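First, the structure itself, so that you have it in front of you.
The other protein chains are all here in position, but one chain of the complex has been omitted.
The block that comes next holds subunit A.
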């Protein structure tokens, strides 16, 4: 039934499994809405199997082999030249890996979360697994039309995850999220059709095959490339998100359940930067180079703007959203500085951000679960009650400010050191962002964890939100340090933060060849100089 595509190097079964396991899981779990406990166990089981298959897929991926591996293709709409074709390169692999890592982690982290009264764990987890299946598909698609469909369909589970399981303003946030992304996607469709027409003009027959479109469109006149570029770019820049298209993210992050935020910020948003690398650079190399200053300005503006806004936030979840906006600025800088180091840095940033920011969101969630408030001012001196939580919070925070020795340093350093040669001015401005990163993280840590125990999240007092009180005024609420389950959930992330920080070679080796291929399509070989 499934004939391997010509570029395949075997192992298509692995990729099929990666796509189908979460899909089947979603269907099975959807039928377990009456038994929350069983639903969680089954969902966790599926996500762990997916993780194991991902590990096998990673091991069998040959960095020096073909561009698209484990590939397969099935006809879908032959008259339009649409095929259900999938395959992975080094970039798609690390993103699928990040997702496969985070899904079991968030299922474990959310094990005891209370859902809204009329909702079941089965429905919630079914949406999570469905989200995973669709997102894996978006990363693995090698047909532009299939990618577009999955890019749009991806919104649906997330819309329900935010809109049905979120906080007080969840409807507003979900709608805003949906409209931004959906409209971006529509414009992308126009560009995808433009590319199809370009192919029809050149080859006499339209196609949506990624490799063919890369061939055709990259040789198209600059003007055509620019139109195609802009459509894709807008969709990706909303998703990534780049300033000033970012305003949906703080609302979505503030309202979404913590575990959903991990997936949204940790992986889904990276479909945007993934799109820069997979579609913009290879398909429209001339337009990419011409319009690079636009992206660089948006990226560097995001680094500074996101950091300043993060500093000014009162709500931890919104703060995390702005932190990520700053981080996406770094990724955009790395991609559009066109050097081997900056590009590899950007891709590893996508993975490392999933790990370190994922961890930070989770520990913030653990704080909120204890205090029942996401307002920073409701806390103080928590380190006294929960020293272990304070410790992992600090590690996650230090990873977010890219302290050397953590995974994020490797990526941020590569982005900056690689960008400087081509774009010194933007690089220097982005480097200044390092100072702000230290400010918002350490200030957050100080306000929540340092000093005497205080704040009405931690102490029983009457008074409005943010009441700062002396410890003797009220009794401390009964708050416990990290549970065994929480430690188990955080342990793999902690190991990866430090492990990749000191020995990133296995990750870099997988990424570099795909980055080199991407760069050579823009006409650059081993950049940086």
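Following the convention adopted for this analysis, a residue touches a chain if its C-beta (ideal position, glycine included) is under 8 Å from a C-beta of that chain, and two chains touch if they have at least 3 such contacts; residues count from 1.
Please note the rule applied: contacts and distances are computed from a predicted model.
Think of the chain that is not pictured: of "NADH-quinone oxidoreductase subunit L", "ABC transmembrane type-1 domain-containing protein", "Lactose transport system permease protein LacF" or "Cytochrome (Ubi)quinol oxidase subunit III", UniProt labels it "NADH-quinone oxidoreductase subunit L".
Within the set A:12, A:54, A:265 or A:508, the residue that contacts the chain not displayed is A:508.
The residue touching the chain not shown here, chosen from A:112, A:171 or A:219, is A:171.
Only one of A:55, A:203, A:428 or A:480 touches the chain withheld from this view, namely A:428. Across A:153, A:479 or A:517, the single residue that touches the chain missing here is A:153. Residues of subunit A in contact with the chain left out of this view: 1, 74, 76, 149, 152-153, 155-156, 159-160, 163, 171-172, 174-175, 178-179, 244, 247, 305, 308-309, 311-313, 340-341, 344-345, 381, 383-384, 391, 398, 403-405, 410, 413-414, 416-418, 420-421, 424, 427-428, 431-432, 434-435, 438-439, 442-443, 446, 449-452, 502-505, 508, 512, 516, 526-529.
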